[in-house]
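For this depiction, one protein chain was excluded, whereas all remaining protein chains were kept in their positions.
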Amino acid sequence: MADERPSRFGEPPEAGLPDDIASVYAKNRERIGFVPNVFRAYAKRPDHFRAFMAYHDVLMKGEGGLSRAEREAIVVAVSAENKCQYCVTAHGAALRILGKDPVLADQIAINWRTAALSPRWRAMLAFASRVNEPGFAAGDDEIETLRAAGFSDDDIWDIAAIAAFFGFSNRMAGALDMRPNSEFYAMGR
Amino acid sequence: MADERPSRFGEPPEAGLPDDIASVYAKNRERIGFVPNVFRAYAKRPDHFRAFMAYHDVLMKGEGGLSRAEREAIVVAVSAENKCQYCVTAHGAALRILGKDPVLADQIAINWRTAALSPRWRAMLAFASRVNEPGFAAGDDEIETLRAAGFSDDDIWDIAAIAAFFGFSNRMAGALDMRPNSEFYAMGR
Amino acid sequence: MADERPSRFGEPPEAGLPDDIASVYAKNRERIGFVPNVFRAYAKRPDHFRAFMAYHDVLMKGEGGLSRAEREAIVVAVSAENKCQYCVTAHGAALRILGKDPVLADQIAINWRTAALSPRWRAMLAFASRVNEPGFAAGDDEIETLRAAGFSDDDIWDIAAIAAFFGFSNRMAGALDMRPNSEFYAMGR
Amino acid sequence: MADERPSRFGEPPEAGLPDDIASVYAKNRERIGFVPNVFRAYAKRPDHFRAFMAYHDVLMKGEGGLSRAEREAIVVAVSAENKCQYCVTAHGAALRILGKDPVLADQIAINWRTAALSPRWRAMLAFASRVNEPGFAAGDDEIETLRAAGFSDDDIWDIAAIAAFFGFSNRMAGALDMRPNSEFYAMGR
Amino acid sequence: MADERPSRFGEPPEAGLPDDIASVYAKNRERIGFVPNVFRAYAKRPDHFRAFMAYHDVLMKGEGGLSRAEREAIVVAVSAENKCQYCVTAHGAALRILGKDPVLADQIAINWRTAALSPRWRAMLAFASRVNEPGFAAGDDEIETLRAAGFSDDDIWDIAAIAAFFGFSNRMAGALDMRPNSEFYAMGR
Partner (left out) sequence: MADERPSRFGEPPEAGLPDDIASVYAKNRERIGFVPNVFRAYAKRPDHFRAFMAYHDVLMKGEGGLSRAEREAIVVAVSAENKCQYCVTAHGAALRILGKDPVLADQIAINWRTAALSPRWRAMLAFASRVNEPGFAAGDDEIETLRAAGFSDDDIWDIAAIAAFFGFSNRMAGALDMRPNSEFYAMGR
């Protein structure tokens, strides 16, 4: 019953897609059975598609001290604060799968503050939430708190970058009126 | 008298910089006489440097209906709302130069709402400011208002993308405690 | 893995429960297989249990123009705005079942504004959200808008009462640190 | 000169009132000389009248560690934060009478933070005000602060329940456009 | 029982007061029987006393289209929004007396939006409330609305100036921890 259009600005016909984008479509169909709407929406503007995916991969798949699940948890927590329909749904599914604790994933999708978090995740999401505030500028004490919780300078950078980049992504979803594919809702449960 | 350190996490020695980044340093020294601190801060993490600059160039230098000055005006307006010390200063300088109206640039850096804007710029910055709100999701009526003001779908996408991407950038400056180079203050006056 | 304690103030031993409360426990076990934590938390104070449940039933099961699903949609929308871990989870499950559209239910649990709502539900949830604002007082024009959308005076009263009563309930869950039973997460999918 | 109508949805003719509600009218006329508008408004829907009054009495007249004046102080403080015309006026009068310190009552009706409160009342109203915030969820430290101020777990529950229930009541007054009876203004001075 | 000290910074001994200030004390004792704490607080700094009172008199007693009661209504509405204990109490008393409608005065002291206002007063207080917002800048349409409601340009200036000046005064009361004289509470009832 949900409207699943990827974007209010439409999507390009698959026939004419550049090879690299067509290959992303193909890989997604192979791995999860469908093409997430974020790809179908961004495909309309290939340069944006590539810049977005390249940055996404640096943040979400680059080497570093944060696990894949931790990175997704940051995305879900921030997207929930920004009430982003697409990102909470799509990354909520990813967190259920990668985090191997679907209940915790659903809790973070509602409110990380009242989720049953470990101290490490609580410190991480508290900082991500701070980054998400308008007018954010970190005090030295906040950085020290994170170091005391075991995060390196690069980890702190990554938490901030993931939180802030998905604040950008949330707003793009809001501008494009991006709707979640219905497949996401049942994934990882 | 200002503290000009580029980042609370330090900067890498120039000696060992990868060639592509060293070349960005060199070009900046040639063109404006110094290396903006955003480059010196991001150089610590070359993959982030490259992803950021690639996306930046798509947004700020890509083809499209928005002039260079208009794109900088969006950055300045959003950065002012987010009170970003680095971005208001650096992009304020860029807008004074590219927009060829330094007084208007300084007005936008204080408050775009009370700046002496053309109707086109007012519509553009009003939407950029909306995108910058937490929980943003555009209504169809907002999109129609922009179309009526002469913006194409790609222009609307670009306004949203520039506004949201620099909200990300503002937050990174706040995480890194990035300080403006003192050269920016006098540029373009 | 989730902490499922019903309340930070504990729960009474089942042995000594008053008959009417014991009977609620029994009926829930029969119907859904477990006792929702809200009952286990309130059982500590039987007078509160009874007053809460009596009012709840007037609002959620009383005669009137709003369907059961519509009433749950109001609860979910308001609880999401108040980020209530317990209520979004428990009433989200109820809405998935009663509304027979689990995707729509999950959308309302994230953000009713960007859910795929009918005009009637949009008018209903927009007013529920207004009621939920601090300092709410309805203008005559808001009431007229609802009447124009087909709601009777009693319906409008019910929308307001359900929205406001669950704002009360959300706050009690926040005071008691009430956690959702893990059974809720899979119900109705 | 004030408009004293009890509700924008009107009130039922007294002739046909159910006995229990008619008896509430009679008792109020006997005790204070008039029928508070909240009764006249709710009389339109007898089931709501009964559920509201039953819960009200559990909270305001039930056994417990909070005095009657303390409970009214919570109602007045929360209603003032919610700017509820009816509740500040009616419960302000009750607090002037029950608290035996009309000046303090009027101060709480303006701003409990700058009222001349005892440490016990300050702790109590600070928590009530927290409960009243959107998205409220109590931290363990807040509960400890209240325990250190001498409040039992049931007292803390009662503070939260009174604060949250009258947040509900404030919103109902806002939905019904309930106006205070003019008799309230001079009571207890 | 209320603490009536005029200021956390103390008050000067009456013996050594400058003649003009001593004369203000004397006139107040003659007219209302006591010296309002605002005078006793400001007397500590005679230059501030004089500048404040001079501006106050221009705004509150100068010629113009707004009646004395209307000016006090603006003060009470803004002071209530700013939750100023001293100003709501002292100017609330003044409005009860000058406006000759004590119930209406008390309603404005709680919430001008739900008070039984004439259209002229509603337009006036709506604009005063706008002026009181942080970041206020009037749009041309707001000015036109006021003109259509019968206010001259000087009247509009006066509404804004009174609203903004008492926002200043509210903050000074908050800085000095100024407490209302207990005599105010019963005046004008």
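Per-chain numbering from 1; labels A, B, C, D and E assigned in written order.
Please note the rule applied: a residue touches a chain if its C-beta (ideal position, glycine included) is under 8 Å from a C-beta of that chain, and two chains touch if they have at least 3 such contacts.
All of these numbers come straight from a predicted model, not from anything done at the bench.
Which listed residue, E:5, E:83 or E:189, touches the chain dropped from view?
Of all options in E:5, E:83 or E:189, contact with the hidden chain holds for E:83.
Of the listed residues E:26, E:137 or E:186, which contacts the missing chain in the full complex?
Answer from the full complex: E:137 touches the omitted chain.
Please output the residues of chain E touching the missing chain, sorted low to high.
Spelled out for chain E, the touching residues are 8-9, 45, 47-48, 51-52, 54-55, 58, 62, 81-83, 85, 131-132, 134-138, 140, 143, 153-154, 156-157, 160-161, 163-165, 167-177.
With the missing chain put back, which residues of chain B would touch it? List them for me.
Touch set of chain B with respect to the missing chain: 1-3, 80, 83-85, 88-89, 101-104, 106-107, 109-111, 113-116, 174, 177, 179, 182, 185-186, 189.
Throughout what follows, only the chains that are shown with their structure count from here on.
Treat touching chains as neighbours and tell me the shortest step distance from chain A to chain C.
Contact-graph shortest path, chain A to chain C, evaluates to 1.
Over half shared numbers or under half: where do the identical copies chain C and chain D land at their interface, same or different?
Here the answer is same, because the shared fraction of interface numbers exceeds one half.
Please identify the chain with the largest separation between its CA centroid and the CA centroid of chain E.
Centroid comparison gives A as the farthest chain from chain E.
In whole angstrom, what separates the CA-based centres of chain D and chain E?
Computed from C-alpha means, the inter-chain centre distance equals 29 Å.
Spell out, as numbers or ranges, the residues of chain D touching 2 or more other chains.
83, 85, 135, 137, 174, 177
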